[in-house]
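Presented below is the structure to which this report refers.
Coming up: chain A.
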Amino acid sequence: EDVKLQLKWVTQSQFAGYYVAQAKGFYEEEGLNVTILPGGPDIAPTQVIAGGGADVMVDWMPAALAAREKGLPLVNIAQPFASSGMMLTCLKETGITSPADFADKTLGVWFFGNEFPFLSWMSQLGLKTDGSPGGVTVLKQGFNVDPLLQKQAACISTMTYNEYWQVIDAGIAPEDLVTFKYEDQGVATLEDGLYVLEDRLADPAFQETMVKFVRASMKGWKYAEANPDEAAMIVLENDQTGAQTETHQKRMMGEIAKLTAGSNGALDVAAAERTVASLLSGGSDPVITKAPEGAWTSVITDKALAE
Partner candidate 1 sequence: MNRALPVLTVLLGILAIWYAAAVWMNATWVFDQAERAGTTVTWAEAIPQTMAQERPLLPPPHQVGAELWKGLFGQAVTSKRSLVYHGYVTFKGTMMGFGLGIVAGVLLAMAIVRFRVMDMGLMPWAIISQTIPIVALAPMIITLSSQLGLTARDVPKAIIAAYLSFFPVLVSMVKGLRSPDQMQLDLLKTYGAGEMATFLKLRLPASMPYFFASLKVAVAASLVGTIVGELPTGAIEGLGARMLIGSQFGEPLIMWAALFAAAILAGLLIVVVGVVERLAARRMGVRA
Partner candidate 2 sequence: MKDTISQNQPVIEAKGLNLVFQTADGPVQALKDVNLTVAKGDFVSFIGPSGCGKTTFLRAIAALEHPTSGTLTVNGMSPDEARRKRAYGYVFQAAGLYPWRTIRGNIKLPLEIMGFSKADQEERVQRVLELVELKGFGKKFPWQLSGGMQQRASIARALAFDADILLMDEPFGALDEIVRDRLNEEVLKLWARTGKTIGFVTHSIPEAVYLSTKIVVMSPRPGRITDVIDSPLPKERPLDIRDSREFIEIAHRVREGLRAGHHED
């Protein structure tokens, strides 16, 4: 069977499990022919799946839930990432030591559907994001960490597995930085999960395919966790731009392994509900307006994990 998987971002170790499953023949063993479609700055996985360009996608839960409210019935079928890797990284010299110091500072944030966790965090802190005095000034951060290096922002969004290390590589010592992990602030939302369209799930044949897919993918993830360097090299082989470097990807794999650790693929419903609660508490401008129904299911993981 053919399966098309749409990634959320470019080929990198963040998605190592899928590349490993493919390279090691785990998909093949299940009788699947998986095509992995890398993402990019202008590719909204939600839109691709809505247009029928993919069968299953990797995305963050906030984005999926927001899309669901827009009328695109996405369902989480598995959650290989147990914890969140998102954080705000600040320059110490700006005097920031705690979230209370954010007021009147400039913060860099990713948009394109990645902004929801940040927005709900700020509203929980009671900080306005419209640039009014006493609130924070938000910048749409581009594809790199330059705004911090050029001191255009006091803090920028980073992932533990990627941008943080670019700041370090750029020559700024960890001592000169202050980081706030969403996980630690109690505002973490679920990151890279697998989502499909609800109506397709009604088809038993599709269910069966997804069971096989999730099973093989998790096998890939666990292999990658156990063999991070090999996994990173597999990712590198799949990078068609040829611009990625081994050091970057190996280090990223190491960090990713920390996030997938402890997940067998099954969604932790409590964590999902925490995500929903956090998104709902968005004050005047919440990301979602009502608790979603049927936004996740354990049918697939139940079958996949039942050996």
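On the choice of candidates, all candidates are chains of the complex that A comes from, given by their letters.
The definition used in the following text is that contacts are C-beta pairs under 8 Å (C-beta built on N, C-alpha and C of every residue); 3 or more make two chains touch, one makes a residue touch a chain; residues count from 1.
Note that this is a predicted model, so its numbers are computed, not measured.
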item	value
Identity of the candidate that touches chain A (this complex; choices 1 or 2)	1
For the chain A and candidate 1 complex, residues of the former touching the latter	10, 37-44, 47-48, 50-53, 142-146, 166, 169-173, 176, 239-245, 248
